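Right, one structure below, let's go through it.
The other protein chains are all here in position, but one chain of the complex has been omitted.
Letters A and B mark the chains in the order given here, with residues in each chain numbered from 1 onward.
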Amino acid sequence: MKSIFKKYAKLLLISGSALIFSGSAFAAKTHLTMGMSLEPPHLDPTGGAAAAIDEVVYANVFEGLTRINQNAEVLPALADSWIISSDGLTYTFSLRRGVKFHDGAAFDSSDVVFSLERATTETSTNAQKTLFSAISSVEAQGKNIVVVKLKTPTGNFLFNMGWGDAVIVDSASAGSNKSKPIGTGPFTFKRWVKGDRIELGQNPNYWGKKPALKTATFKIIPDPAASVAALMAGDVDAFANFPAPEMAAQFQSDPSFTVKVGSTEGETILSTNNQQKPFNDIMVRQAIAHALNKQEIIDGAMFGFGTPIGTHFAPHHAAYVDLTGTYPHDPGKAKQLLAEAGYPNGFKATLKLPPPSYARRGGEIIAAQLRKVGIELEIIPVQWAQWLDQVFKNKDFDLTIVSHTEPMDIGIYTRPKYYFQYRNVGFNAVIESLNVTSDTKRRYALMGAAQAILAKDAVNGFLFQLAKLGIWNKNVNGLWENSPVQANDLTGVSWNN
Amino acid sequence: MQHLIRACVVGVMSKSRIHEIWQQSWQHRSFVIGIILSFIMLLTGVVSLFWTPYSVELLDIPHKLQGASTAHWLGTDHFGRDVFSMLMVGAWNSMLVSVFAIGFGAGIGVPLGALAAGKRGWVEETVMRFNDFAFAFPALLTAVMLSAVYGPGTINSILAIGIFNIPVFARITRGSALSIYKREYILAARTSGKGEVRIAMDHILPNIASVLIVQGTIQFALGILAEAGLSYLGLGTQPPMPSWGKMLSESQTMMFFAPQLAILPGLAIVLTVLGLNLLGDGLRDILDPRLRRLS
Partner (left out) sequence: MPGLTNKMTTFLAKRLFSLLVTLLVASLIIFLLLGILPGDPALIILGVGAQEDTLAALRTEMGLDLSAPERYFRWIIGILQGDFGRSYTYDTPVSELILERLSLSLPLALLAISLSTLLAIPFGVFAAANHKRFADTGIMGFAQLGVAVPNFWFAILLILFFSVKLGWFSAGGFAGWEMGFGAALKSLVLPAVALAMPQAAILARVTRSAVLETVREDFVRTARAKGLSRNAALWKHAVRNALIPVVTILGLQLSFLLAGTIIIENVFYLPGLGRLLFQAISQRDLVVVKNIIILLAATVVTINFLVDMFYAALDPRLRSGGHE
């Protein structure tokens, strides 16, 4: 009864203001409004690491040689085919013909050469230079062929070229991509009202199949409560990563919404400063691991969404080894280990927490869990800016909670200066072998070995894999359920009616 | 400190006045309601130091988001913490921040105001300019900036709210003190060699005490609102210490299935602030007949 009244009132309002609204009510079928929690700092995916950038432009505005789909498969994009030499050192890409950038400039091999070289120069602001580090040369052979030579065979190379940081840009417009992104994708950039929304329109000259959507708006809503209200009121049609898991049940029972729980590449960890006393002692780290109750953290902070992990690897991957039992929840054992390590009465430390609720809520729960074994944590909430400065850059922290969302990033544990400062030559050797191995079976074995080392060393508190909680209007199809790369690929999205 | 209290008491009442005030107080509706509400809140806060039904540091996630029951009188929150206990400790937190903020603000503002009224000239000008400037920065703005530099927390909320209290106390002290300084006996005291500070303590303070008390009550109420706003934005008291503002912000995403979490802390704030405002109004009417005409 109430919903009928609501619908009637809404209908009255819409028809009453039809003159003013002129068409926006009818645009619903080819327009999508997607909500997002973090605003991108700019719109050039090759000039920054913020996931939010890719969440707007990946596959929509920009394209690379290859593209990753929601099943983590590598698909051709601007390169319609390729040949890999038997020694794995030469990749010959055959480029698509007749492709135009949004400003009308023609796409050809010179753009590929420009883009790849630009990413590797001294002054490049590309955040993922390691994706290109294996490249020794890039050469155009005519307008439609590009030959890339690698220094060492790299199993992931085609996947790497599918990352947002490897999209192809035009030399003429590259400099202004931050504010006016010009790509080759099916959507063009229309407008960015800073702090509010980003509007995309249709690319009439797109080389491929035109998407069902003609326009899209990314609405920036940082506040979880506002996100709930916006979705409920219909101001927003979809949230690919809904920030309030406590409302999932409410939306699940509402017939006008679809709720899809998928996976992300986000390993949520209690990062521990391995070079800081007392965390440099493995017994202390083991004690912390025993004190943690992963399921309680998932239930309390994520309302049950998330999978416990025992190491820095995503459970949905084929090469995953379940190491959650390495240090099971055992507060008694934790106290014992602490006493053996020389802390019979526990100790005090700080826990710096960035803004996301997995960190803030998770942090409160972890503080309570560690308090039970004698470790007193002082919670220090920080903004991302401070987190990056204090924790990430200056390594000025004891413990922190963060989710590492880049795919296959176990390699960060080889970097001695990476903020948690883990140093293990044995581990580095395993990863080095992995980088030069292309045989799948061997690779899986090596990945398993790497995971086991990290779990045994209790490098960080491995908590859970972040779930992707997607909630959208029942009539929307085609949105990704899983997030193998950071993206909101709208090319396959359509409305039912 | 002793001297201060004596000055306030002496200024506020003399034997015959005490009886008059006592009678008037209980006839004054605002005062009665105000003092009852304020007393309840004060009591709750103080009791929370010794006893709460459950510890606010006790997380009980399997029993989260429950409604009112015999075990939990007002239910539990999203971490399974007892809401009643959280409200009690939240009261203590609000009081603490507000009281210290007033202490800080009055401690600096009153002397400044007295100085401005007593010395006049460029001293007064400087103080008034500083006042103008301070009024240009609302407490919230100062707090947001302070917490960006030094991090969020209880101490910074106290400082931010306290800083805003300084010009308020300076202004009313100066205003009230001006007319007193003009009086004959001040001139007499000065010529007889009495120091400025003693003059202030002996003559100014007792006479402005009632104004300060009334203003203090009002600032207390404003302080509670400010503290709630800061905690709501995440800039105030940090977990595991509960605060009403933080409880409100956390409740927003759970309003749909646990509306009591959004209503109860808000109600606590309203009742407390209302009580204090009524108390302040009542005190003003009773203590200062000059001001009474206005209500």
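Here are a few things to note about the model shown:
In this text, contacts are C-beta pairs under 8 Å (C-beta built on N, C-alpha and C of every residue); 3 or more make two chains touch, one makes a residue touch a chain.
Just so you know, these numbers come straight off a predicted model, no measurement behind them.
For the options B:180, B:262 or B:283, the residue in contact with the chain missing from this view is B:262.
Of the candidate positions A:84, A:212, A:232 or A:341, contact with the hidden chain is made by A:232. From the options B:159, B:180, B:221 or B:258, the residue with contact to the unseen chain in the full assembly is B:221. Mapped onto subunit B, the footprint of the missing chain covers residues 125, 128-129, 132-133, 135-141, 144-145, 148-149, 175, 221, 225, 228-229, 232-233, 245, 248, 252, 255-256, 259, 262, 266, 269-271, 273-274, 277-278, 293-295. Along subunit A, the points of touch with the absent chain fall at residues 6, 9-10, 17, 20-21, 24, 39, 41-42, 47-50, 122-129, 178-179, 193-196, 219, 221-223, 225-226, 229-230, 232-233, 235, 355, 383-386, 388-390, 392-393, 406.
Assume only the chains that are shown with their structure count from here on.
The touching residues of subunit A, when paired with subunit B in their complex, are 224-225, 228, 244, 246-247, 249-250, 296, 299-300, 361, 364-365, 367-368, 371, 379-383, 386. Remark: subunit B residues 57-59, 61-62, 64, 78-79, 148, 151-152, 234, 238-240, 249, 252-257 touch subunit A in the complex.
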